[in-house]
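Before any comments, here is the structure.
Left out: one protein chain. Kept in place: all the others.
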Amino acid sequence: MLEIDNLSHVYGGGSPNAHHAIDGLNLSVAAGELLCIVGPSGCGKSTLLRSIAGLITPTGGEIRVEGTVVRQTPDNLAVVFQDYSRSLFPWMSVADNVALPLRRKNMDKRQRREAAHEALESVGLQDAGRKYPFQLSGGMQQRVAIARALAYRPTLMLMDEPFGSVDAQTREDLEDLVLKVRGHHQMTIVLITHDIDESVYVGDRVVVLSKAPAHVVGDLKVELPAPRDQISTREHPDFVHLRAEVGRLVRGHATV
Amino acid sequence: MRRGGLRTAAFRWVVLLVLVVVWEAATRVAGSTFFPPPSTIVTRMHAMWFSGPPDALFLTDTAVENILPSLGRMAAGFAGGALAGVVLGLAVGLSARAYDYLDGVLQFLRAIPPPALVTVFLVLFGFGLRMQLAFIMFSIVWPVLLNTADGARSVEPLHLQTSQAFRLSRAELLLRVVVPSTLPKMFAGLRLALSLSLIVMVFSELLPGTTNGIGFQITDAYSTFDLPGIWAGIVLLGVLGYLLNELFLVAERRVLGWHHAAQQLAVP
Partner (left out) sequence: MSAQTLSRARPASTTTRWSRRAAGALAFAALIELAGRTGLIDAEFLPPATEIVGRAVTLLADPAFLGHALTSLLAWAMGLGIAAAIAVPLGLLLGSVPIIDAAMRSVVEFLRPIPSVALIPLVALVIGTGLQLRVTLVVYASLWPILYNTMYGLRGVDPLAKESLRSYGFGPLAVLLRVSLPSSAPFITTGIRLAAGVALILTVSTEIVAGRGEGIGVFIFFAGIAVPARMADILAGVFWVGLFGVVVNALLVAAERRAFRWHHAQLGERP
């Protein structure tokens, strides 16, 4: 589904204060997988995600999505950014925000409206379509951003610290929402986070990155009983064990 | 809140009324030719412009021959200048490079007080309507252009990335993302342009060679030492300025409702 070969990226190449964000990163994600990427803050996670999305061109290496080398944003890919307040369009209603990307698909107005409604329904916001983003709470706005990505029916969904700007309770709700919608939609999800617990709770697999320049320092399979539950899963011995291991990997490289 | 607002408004009207009464009394006592009592001014305005037949909306021939041409010139000049300013502003603002190259020249053109150029337009077009329209358009195009360009330059980067990630076409990007983000600053420029267009419209009518318009009526009254006539023109222009501004605010609230609401929430 997604292969990354020997990826590297340097900001401001050539200048004395060039920043080496990624160096020699290899990664492969299977179709249908929910992969969490964790790493110390400022380690180049967002650079990695933006490279996969084709928003920036990496200075070295290659990314392939469904076998095609990424040069611009691949088809059937959707992104959910951390900062919902700046990624939703404030001048459009919630329904229009969700329906906007569908203009690229061969759909008439009615079909777009139905698809948007369906997506809003799947995130529990079926009644919010006529509202404007600023009338919703932060957590609800991020649900809209997720609905916008779902309506697009992507085969690959990228999420950049999607729950980084909401409170703890909302965060847990949104984590469960991701687990729920991924059951209904056939898609691969790559979720970037700096929260170790979250990565283990949500992911099928957790990849740990080093501090910048980033490369993979750990790759763990998460095998926890389904369905996952905020209370019992977090008490499970395997969960406790895994998060300790991820924590050691993150910290071991963060403090060097 | 609502009741407080009503009370404040009522208080303001009462104060205004009291001040008008004081003004009336003071001018009557002083008896100066330069400062006729407000009642004289209002009577004059009524006789001159608003005592026409009902089927002409009570407008007199003098009103039709002077107020309407003034408003027409201003509207045409404003529309032309605003349209040019918006289109050129978007074009300049969309390219950081073009903006850098043109910034200096545009700042210079904006800094020129429009009346200084009126003689240039006189030489080019002679006295008359064409010169007045060109002059009004040229005067207001710069604030609109510069504000629009500024707005188009400062589109939220994440909005652009989102549009790119969802592969919006160029036309969709321009129409649904860039133009809406530009609107708040574009409207700030348009508002400046509106009050400026009233000023330059009146200025162009004060020049010799004009044959009608509110400004012409003021000059006419000036040459015959008709002070109530001068005052009537000034008051009429003040009322028109006030109404145009209110009209603009209504339009702005309609178009920028999302912006104002979002701002109010952001700054509690």
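Residue numbering begins at 1 within each chain, and the chains themselves are lettered A and B in the order written.
The working rule: a residue touches a chain if its C-beta (ideal position, glycine included) is under 8 Å from a C-beta of that chain, and two chains touch if they have at least 3 such contacts.
Note that the coordinates shown come from a computational prediction; the quantities given were computed from them, not determined experimentally.
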Selected residue (touches chain absent from view) among B:Leu6, B:Val87, B:Leu124 or B:Val250: B:Leu124
Contacts of chain B with the absent chain, listed as residue ranges: 8, 11-13, 15-16, 19, 34, 94-97, 100-105, 107-109, 111-120, 122-124, 155, 157, 160-161, 163-164, 168, 170, 173-174, 177-178, 195, 198-199, 201-203, 206-207, 214-215, 218-219, 221-222, 225, 227, 230-231, 233-234, 237-242, 244-245
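What we mean here is this: only the chains that are shown with their structure count from here on.
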Chain B partner contacts - residues on chain A that touch it in the complex: 50, 53-55, 73, 75, 77-79, 81, 83, 86-87, 89-92, 100-101, 103-104, 132-135, 152
Chain B residues within the chain A interface of the complex: 156, 158-159, 161-162, 164-169, 172, 176-177, 180-181, 183, 258-259, 261-262, 265
